[in-house]
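First the structure, which I've put down as structure tokens, then a few questions once you've had a look.
A single protein chain has been omitted from the complex, and every remaining protein chain is retained in its original position.
Each chain gets a letter, A and B, in the order it is written, and its residues are counted from 1.
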């Protein structure tokens, strides 16, 4: 911004033309100055003032009583006690009583103080002068001079070697801090590419913990599965289920539009990753008539009869499908891991 | 009192009242008298909208007080435990210690539930308060010189407040907040090149891992609130130092501040207001439940509940993500996840636009003077219209963030709402801008009318020849002054391109842009010229003929 740019022609002429509160005879819009103070009833009539005083004192007293009430409620009500309060419902007696007594105790202190200020303290308005924030030119000159003196005394300007090495040292020392953050976590490597699924892993019903058979799964039903051998109590269960969670539905084979989906299905049973390819919510709002699965977080919609491709919403690619078959004992099993990373897309996904 | 102050303090030792002696002691070490000289009777103007900032300050204090209490009982650990507490519907369920300890705070610590609810309600109100406070400052032009830095402090507080809120919301490790954390992780993964690395470092490995609660905990209770506390103090110091702005009116000028003194009126009012705010929030916490995590269940990455939303202040980010089309580009073995990354960038831009606005406006006006008198929003139509356009964009994306709930509660199609938000995101602000500007100009016109012709009194008079007229009461001088004191900028022109020596100078692009913007702000049709004294007198004389 050059000074030329800031020519002040466009600014209104005088900022405080009416300062001084003297109405110029010529100017009907001039500032008439602060209006005279008008007295309140409390200023004129001692009885009104007394009443205000009593109100304030009453509020403070109510606050004290409420605090006593708070302590009493804390002692009296057992924590598990539930009471019916109309129209709120069945609530914890302790939460409700403590909350309200605390609210009253606090509110009355505030109300008392404000009422006191509003009715009994002087309400004469005062005008305080403002002073420009920028320093006077002499002050500025002095400071600049002091700074220059200081800078010269430091010999930093002449001793370039000191200056440069100092900047170098200061610039480098935070590196240690950054290096220390390295062990916050491992490198990504190919962790996001693999799940627990693999050839021969049986599909285990999430609800019962039993391996699933094809005949368990009816057309129009919805089943969730985990890989065989993964138990809730296992260390690392969370990380594994976050990738391995599976959603199984059965379609009429003639309804399946995508050829690969049909190939990877078993008698119309298809298994898709339950983890949304958008940002990873478990997507399982399955509409059995339309075969659409909706994500509850951001409404990406996938067509499970057409390779789980995205038909609406912010997801960028189809849900990965798990190639399934039946093992010798008649149980459903995976015929391999997912052939692409499950869950949200990332830079290295490709 | 006056007797003691005239005599030297030493000789009067023992006679001065105890309070004064304590003050003397402190003054000898801290210099409190000089400090109090400028501040004890500091004047604060009275206006309800000036108390919005106090709502924020007090809810922040309430959050700190209740937050410290909660740390006494909360276990920021993701160790899996089997629940055997008093809440029957969770008996034997596997959950993290963080979740279990939150259940304990709610059901086994007396008053724990109340404090938890106060903490969370206060957080929502803190952010809502900051939002409204920021809008008040924006629409009245209080961000102008010398307060731009304080505007930035306030803006930072709002943004940090959002993230502090988000990290706090994630701590109980419940199914709802866990879904939010999962979303965050997915969003981080979308960042080109470094996304997977940041995710691995933040979560200590793959999602969810066993670290994030403890890490979010130290961010939530230490890092962010520490920075915020510093910013709050700086914000307040600047408010004191600059002295408060005031609305225009008789006797109120750029060179003074009119109002009540700190001691005693504002000590009582502001001090009392703290208790009022605390009282109201405590009442809200007594009456309404917030984040009942016991009905939500512990987090499992393979489970979810519909209606998965963040707290309101993150709702607009959620909306941006929900309505974005699923663009994904695969090139040379790499994936650019635009469907997530673009909303992430827009999120920053929408907020950033607020941060830089004061600097843009001051560059356009070229106004380098201090401003302590507030603008009435109608007198700055372009700014007001821009602000309303911004709010419209914010609100439309906020609606997008709750599209599933609007769908069920108003019997609409979720897809239709999504499309409404997609279009509204672009069209809404434009419409809002045009409408607001027109309303502002209409109000300016009405003001001018009022100044020149007086106030409609509602009294109908029949003239001798049968005509009915409404009697207009002339305004008082106070009102005339208030309605005409505002400044009207003229648009900047590109100065002469040829100087006095006939040498042509180059007009820089920035200068051209500035002239254009200035034209858009203050050019033709952007303000109604305010009545002049001549016009007024002419009409007044005309009235004499009646």
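Remarks
Please note the rule applied: a contact is a pair of C-beta atoms (placed from the backbone, for glycine too) under 8 Å apart; a residue touches a chain by one contact, two chains touch by 3 or more.
Quick note on the criterion: contacts and distances are computed from a predicted model.
Here one chain is missing from view; checked against "ABC transporter ATP-binding protein", "NADH-quinone oxidoreductase subunit L", "Cytochrome bc1 complex cytochrome c subunit" or "Vacuolar type H+-transporting ATPase subunit K", UniProt names that protein "Cytochrome bc1 complex cytochrome c subunit". Note on the undisplayed chain: of the listed residues B:16, B:65, B:81 or B:128, the one touching it is B:128.
Between the chain not shown and the residues B:78, B:304, B:324 or B:354, the one that touches is B:304. Where subunit B meets the omitted chain, the residues involved are 46-52, 54-55, 88-93, 106-107, 113, 117, 121, 124-125, 128-129, 132, 175-176, 269, 272-273, 276-277, 280-281, 284-292, 295-297, 300, 302-312, 315, 401-405, 407-408, 411-416. The set of subunit A residues touching the chain not shown comprises 38-45, 82, 88-92, 95-96, 99, 114, 118-119, 123, 205-208, 210, 212-213, 215-218, 220-224, 249, 282-290, 292, 294, 296, 299, 301, 312.
As a convention for this text, only the chains that are shown with their structure count from here on.
On the subunit A side of its complex with subunit B, the touching residues are 1, 4-12, 15-16, 18-19, 21, 23, 26-35, 74, 79-80, 88, 92, 94-100, 102-114, 116-118, 121-123, 125-130, 132-133, 181, 184-188, 191-192, 206, 224, 226, 232-233, 237-239, 241-243, 245, 274-275, 278-285, 296-300, 310, 312-317, 343-350.
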